[in-house]
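Supplied in C-alpha cells, the structure appears directly below.
Every protein chain but one is kept in place in this view of the complex.
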Amino acid sequence: MSGLRSFVARRLLLGALQTVAVVLLVFALTEALPGDAAVALAGDQPDPARIAAIREAMDLDRPAYERLAGWATGLLHGDLGTSLTSGRPVAHYIADGFGPTLLLATLTLALLVPIGFGLGVLAARHEGRLVDRLVSSVTLAVYAVPEFALGVLLVTVLAIKLAWLPPTALGYGTDLLAHPAALVLPVLVLLSRPVCSLSRLVRAGMVDALASPYAAHARRYGVPGARVRYTHALPNALAPAVQQLARTVDWLLCGVIVVEALFVIPGLGTVLLNAVAERDVPVVQGLAVVFGVLTVVLNLGADLVAHRLTPRAGVAA
Amino acid sequence: MTTRRRFALGLGVIVVPLVLALLGPLLTGEPGPRATSFTLGGGHWLGTDFVGRDVWQQVLLGGRTVVVTALAATALAYLVAVPVALMSALTRVRWLEELLMRPLDVLLAVPSLLLILLVASVLAPGAVGLALLVALVNVPDAARIVRAAAGEAAARPAVEALRMQGESRWRIAVGYVGRSALRTLAADAGIRLTGVLYLVSTAAFLGVGVAPDAADWAVMVDRNRTGLFVQPWAVVVPALLIVALTTGTNLLFDAALEKNQTDKRGRRP
C-alpha cells in the first residue's frame, strides 16, 4: 500500500509541474497569436491611436514576462486575476460557466457508464453474431455523424415537429435544473459519441479477455459463464475503457463547444471560445489552470484504476 | 458469418468511397459556371453547395484529401504512440515510463482544437504540416489507451515466461504484447479516424491546411450545414461517404483480426 501512496504522491507532484507547463504553454501560444486584446476589442475600427489607448488602459504595454509574473503572484494568493475586456474577476467567469458544465457532465456520465459498458458487454457476449454486428456497426456509424447534424436532427424532430421538448435552454440562465426538459436533448447529443467509443473499447477488451487462456481455464474448471465474464473478463477489459472514460470526462468538463452553442448553454467551452477571441489572456490562463488540474486529477484516477486492475490480470490467469 | 463473408461486406462498404476518392478527380471535367448557392435543379443533380458549385463535382474531387490526410494522420499518430506505449508498458524502469508518458499528459491537458488553432496560427503549416499537427494532437490519447491495453497483457505470466525463456524484448513487445493489444487498438483506430476527419475539416475552416472552400468531404459536411434544410444533399452525400469509409475500414480490420486469431488458435471459444 505504501507503494501506492508514494505513486500517488509522485504523480501529484508531477501533476503540479504539468499544470505549470500547461499554463506556460497556453500563455506562450496566446501571446504568439496575431493581435492582442486591444486589437480584438478595436475590432472593425482599428484606428492605431485608439488601439494604443486601449493597450495602455489594459497595461498591455508592459512586457509579457512582467504580466505573467504579476498574474502568477496573484495566483499564489488564490487570485486568478481580472478580465482585460470587462475588468471583472476571472473567478466569476469560471464559477458562472462551471455550474452548467458540471451539471451536463454529471448527467452524461451517469448515463454513459451503464449504457457504454452495457452495450460493450452485450456485443462481446454475442461476439460474431447479429447483435454484435448490429452494435458494432451502429456505434461506428453514429460516431461518424457530426454532433451538430445529430443535434439539428433531434431538435427538428423532437422539439420543433413534435414539440415534446424545448429546442434550446435560451433564457433559463444557469438554473438548468429547474428546467429538466431542456437538458434532455443536450445530454443525448453529448452521449452519442462517447457511448460509441466506450462500448467499442469495452467490447474489444472483453473479447480479448474471454479468448485468453485463463478464461478458457476458468471455464474448463467449471466456473459459470457469467462469473467468468463479470469477475474475470470485465475487469481486464476495463483498463483501456477507463482511460477513454477519463478522456471523455475531461472533454465534458473542458467545454463541449458545439453542444453549448447549439442549445445556448453558457458553460466553460463558451467562456473559453470568447476569451480566445477577445485575447483575454487572464481568462484563458485561468481556464488553463482549471483544465490542467482537472486533467491531471482525472488521468491520475484512470492510472490508479489501471494500476489496481493490472496486477489482478496476473493473479487471475 | 464466415470471415470471408465479413471481408466481402467490408470491401463492399468501403469500395464506393475508395473508388470515388481515387478515381473521382479523373472523372470530373472543367468546373461549370456557378449558380446560386444551396439550390436544386438546373443540371446539378445533387444541387449546389454553399458557394454555388455543383455538389456532385465536389464529391468526386473531395475524397482524395480526406483519404490521404486522415489516413496519414491516423497512421502517423499510431506510429509514434504504439512504440512509446509498448516501451512504457514493458519497461521495468519507473522513471523511463514516467519520462515517456508524462510529457504527453501536458499535451492532453490542452483542448485539441485550441492547440491546433494556436500552433497553426504561429507556424502556418500546409497540408503536410496539418497532418503532422493532427497526428501530434492524437498521440497522447492513443498512447494512453494502447498503454493501458498493453499493460494488461504485459502483466500476464506468459510475458514473464517468455522473458525467462530468453526471448528478446523486441519479440515480446511485438509478438506477444503488441498482438494482444491489437483488438483494442483496432477499436480505437476506427473512432480515431473519424475524429481526425472532422478535426481536419474544422482546422480548414480556421484557415489551417486546406482552403476553407476546398473540395473535401469533411469540409463539405461542415460548410454546407447552413443549407441542411434547403439542400440536404450537400451534407448528406459526403457524410454518408465518410460513414461508409470509416465503417468499411473497421469491418475490414475486424475481419483481419478474426482471421488472424482463427489462424492462431484454430478454433473459436
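Think of it as A and B in the order they're written, each chain with its own count starting at 1.
Throughout what follows, contacts are C-beta pairs under 8 Å (C-beta built on N, C-alpha and C of every residue); 3 or more make two chains touch, one makes a residue touch a chain.
Assume contacts and distances are computed from a predicted model.
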Undisplayed chain, where the name is taken from the UniProt record, one of "Cytochrome b", "Phosphonate C-P lyase system protein PhnH", "Acyl-CoA dehydrogenase family protein" or "ABC transporter substrate-binding protein": "ABC transporter substrate-binding protein"
Among shown chains, those touching the left-out chain: A, B
Touching residue (missing chain; options A:60, A:135 or A:155): A:155
Residue among A:40, A:135 or A:253 touching the omitted chain: A:40
Absent-chain interface as seen on chain B, which is shown: 31, 33-38, 50-52, 121, 205-207, 211-213, 223, 225-227, 229-231
Touching residues (missing chain, whole complex) on chain A: 33-35, 39-51, 53-54, 57, 83, 85-86, 88, 92-93, 96-97, 148, 152, 155, 159-160, 163, 166-168, 170-171, 173-174, 261-264, 266, 270-271, 273-274, 276-280
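Note that only the chains that are shown with their structure count from here on.
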Centre-of-Cα separation between chain B and chain A, whole angstrom: 20
Residue ranges of chain B touching chain A (in the complex, touch as defined): 1, 98, 102, 105-106, 108-111, 113-115, 117-119, 121-122, 141, 144-149, 151-152, 155-158, 180, 183-184, 186-188, 190-191, 194, 198, 221-222, 225, 228-229, 235, 239, 242-243, 246-247, 250-251, 254, 258, 261, 265, 268-269
Chain B contact footprint on chain A (complex, rising order): 10, 14, 18-19, 21-22, 25-26, 29-30, 32-34, 128, 133, 136-137, 140-141, 143-146, 148-149, 152, 156, 196-197, 200-201, 203-205, 207-208, 210-213, 215-216, 219, 236, 239-240, 242-244, 247, 250, 254-255, 257, 272, 276, 288, 291-292, 295-296, 299, 302, 306, 309-311, 313-314, 317
